Structures are given as structure tokens and as C-alpha cells.
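Apart from one protein chain that is not included, each protein chain of the complex appears where it belongs.
Showing chain A:
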Amino acid sequence: MSTPARRRLMRDFKRLQEDPPAGVSGAPTDNNIMLWNAVIFGPHDTPFEDGTFKLTIEFTEEYPNKPPTVRFVSKMFHPNVYADGSICLDILQNRWSPTYDVSAILTSIQSLLHDPNPNSPANNEAAQLYRENRREYEKKVAAIVQESWNDDDDEED
């Protein structure tokens, strides 16, 4: 029997295809609707511009009542992203609402790239540079933007 979580994920996927938000994409992996791959394109007018950042989204049967686990697979340099790629974002933790769908999750992460929150740092170096040395911050980000393209090459090879 299809569970509410699976039924809802099918709907999330359908909506993402029919009404795709700008700059993000996502789809379930081949054999598992509970595990998705997603891509967030670095937003314009940010140091992340032109980056193609890959993520995984792992759902449980409790979705959408509990948030999924979202991680960057591509290397990231951002005040609110931990070294292992996991993300410090309130809506993915204690501020989760069952009214969010995959589309809302991805666009929230996209806007986090736009507006980092250096007050709750997950990466101290990134938070400090963001506050105190924006030029160096942008240089480090530019490096991971370049790396994000290399990821793509690997896959095409």
C-alpha cells in the first residue's frame, strides 16, 4: 500500500516538474522515492553565481510531518553549512512545518546562499570571513564554485 509519505513525495515530484522554481531541480533516485538528488544553481549577484551544487535529500516515512535530511554533496563554503555538507537551517530542524514541500526546501536553501546567517555559524572560518573579510570569503567561494563544475565533468566521463 502506498503510504502518505510516498504518495506525498509523488505529488512533490509532479509539482516540481510542472511548476519548477527558478534555479533548483530535484528528482527521486532510480529505485527509491525516499532518496532524492537535487541541484541548486548559485543565485545571481552572489559569490555562488554559476555554481551547480549537488545535494541529497533523504526522507523517512514520517515525511511531511518530519523534515527530511538534506546535505550538500558538492563541496560548500558557507557560514551555515557544516564540513560534512549538512545544513544549519531552522526550517529543516525545529521550525519545520508539514506545509513545506521539496520545492520550498530547495528554494529556502537557495536563499540561504543569498543571505547567510553568520550568527549561527556551522563553519566558523566562513562566518568570520563573511563578517570581516568579504573579499577573502568571495575568493574561497569562487574556488568551490569551480569545484562544483568538476563534479559535473566526473559524472559525464
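Rule of thumb we're sticking to: contacts are C-beta pairs under 8 Å (C-beta built on N, C-alpha and C of every residue); 3 or more make two chains touch, one makes a residue touch a chain; residues count from 1.
The rule is simple: contacts and distances are computed from a predicted model.
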Per UniProt record, name of the chain withheld from view ["G-patch domain-containing protein", "Ribonuclease H2 subunit B", "ubiquitinyl hydrolase 1" or "Elongator complex protein 4"] | "ubiquitinyl hydrolase 1"
Taking the full complex into account, find the residue in A:36, A:53, A:72 or A:100 that is in contact with the omitted chain.
-> A:100
Name, in rising order, the residues on chain A that touch the hidden chain in the full complex.
-> 3-5, 8, 11, 15, 61-62, 64-66, 69, 82-84, 86, 88, 93-101, 104, 121-124
